[in-house]
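Just dropping this structure here.
Removed: one protein chain of the complex. Kept in place: all other protein chains.
Right, chain A next:
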Amino acid sequence: MARRKATARMSKKKEVEVEEASTSSASVAESEAEEESDTNDHSEEEEASDVQSEEEEEGSDEEVNSSDEESSGEEESDDESPENSDDVNTDSVGQNEQCTFDLGNLLSFNTHQVNAAELYRGGSMKNNLNKEWYELRPPTIEASKASALPNPVNESMLLAKAAEGTTQLLRELWKLPTEKTDLGLLAKLPTAETRLPRMLPPPPPKQLTKWEQFALQRGIAPKGKQSRKVFDEATGEWKHLTGSLDNKANAGPESWPILEVKKNDDPMQDPWEKLREEKKSRVGKNTESRMRNAERAGNLEKGTANRMMKNVKKQEKQKVLMRQKEREMGLVAPVGVPVDMRSGGEKAQRGKPSTQLALKATQTSTASLGRFDKQIEGEPERQLNKNTKKRKLDPSVTGNTNKKYLQTEAQKSQDILSKVMNGSKQKDKDVKKGKYAKGETAYDYDFDDGLGSGSFKKKKGRAGAGKMKKLTKKRIM
């Protein structure tokens, strides 16, 4: 405040100069700063001049204003001042109130207390007598509605306060350091001080997974980002860490033609089979733990993981049982190690049955499952699979003449009729969707509403859509 007063004294002198001669904008700023002191006499004049000069300043690109504009502005305000200073109650208007600023957000805060009596003074005739016509009209559309309220607010006072705040803000902006760019003169805004509130509620905190909880507990640091490719010493290539198995680089030991038998391994076990099974179990475990984590976080319904596991186990059991059954029934050739070399346990099936089964297996082990292969001389006939399920034909396709069917049919038609007569919900939905023609009258159903064909298709698939006909003159009807 002390600084301000000093400048005020200085600027009083300077203000005289301003009115007569040209000045730089800095001095103009100082003269305007005088407004912040408690001189009320010239306050209206100053505000007017301030507003005018502000407008002029905004128009120009340079900091230094041209002398002509300013002096003209000052002269104009000179004329107005004798009239205005007596009439308007300038105490109520917030010239004295210095605002605080947050230039980063282009905000100016006027935190001074509002005089309640002033605020609700509203439209008393005394005040309105000497006011200009533009002061009497409410400044905003909402204000005109607000004046109809029981406690009308002094809108003009609020507007004056707002104008004051804006001018002060603009003044501050002009004080900022500037840079010249191809767009013009730009002011460098400081970093924003006020934190604006969130528009939407914050997202709920993420649930930690089981591993993350454990790591937190034990103080294990997270792994950190891995590069996508890794240099493989053996092949001298850069291989992806993750990716499809089609890529030879990612295939792993399953693709190796030879696998060594280690000490603890069973020599009779298929190592590739073993690898496949291990991978399956790993994948299953992974999906299960992911599901459980999701359940804990609330993203998945509780109990789905258990259900899935049960299902998977059931299916696997069924598969195993089926295979066993087939083997027992003699429908499938024994796989894996040849019969001779098997070490007890299973019944050794030597002789005709096993040979027949083996032949059957080889006959169907082609891409087309043996359908188009040529038979060699003496090869027994290919036996088609007897296990194909017989399809149950729809009674609507076969002759449906038995009484029971007719009864049910009558019942069904009754139900449909009741739906039609009583206006089913589905129909209302369809009308809304636009499936029915525009209008609800009978005649409209034959009307071509231009919406195209309905859902009835005589044939399935593309054939049902109908032939696409070339649009000729004749067809444009």
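The working rule: a contact is a pair of C-beta atoms (placed from the backbone, for glycine too) under 8 Å apart; a residue touches a chain by one contact, two chains touch by 3 or more; residues count from 1.
Just so it is clear, contacts and distances are computed from a predicted model.
Trainee: Considering the UniProt annotation of the chain absent from this complex, which name among "Exosome complex component RRP43", "Histidine-containing phosphotransfer protein", "60S ribosome subunit biogenesis protein NIP7 homolog" or "Transcription initiation factor TFIID subunit 2" applies?
Mentor: "60S ribosome subunit biogenesis protein NIP7 homolog"
Trainee: One chain isn't shown here. Among A:Leu186, A:Ala251 or A:Leu417, which residue touches it?
Mentor: For the chain that is not drawn, the touching residue is A:Leu417.
Trainee: Extract the touching residues of chain A with respect to the undisplayed chain.
Mentor: The list for chain A reads 396-397, 399-401, 406, 409-410, 412-414, 416-417, 419-421, 441-446, 452-458, 466.
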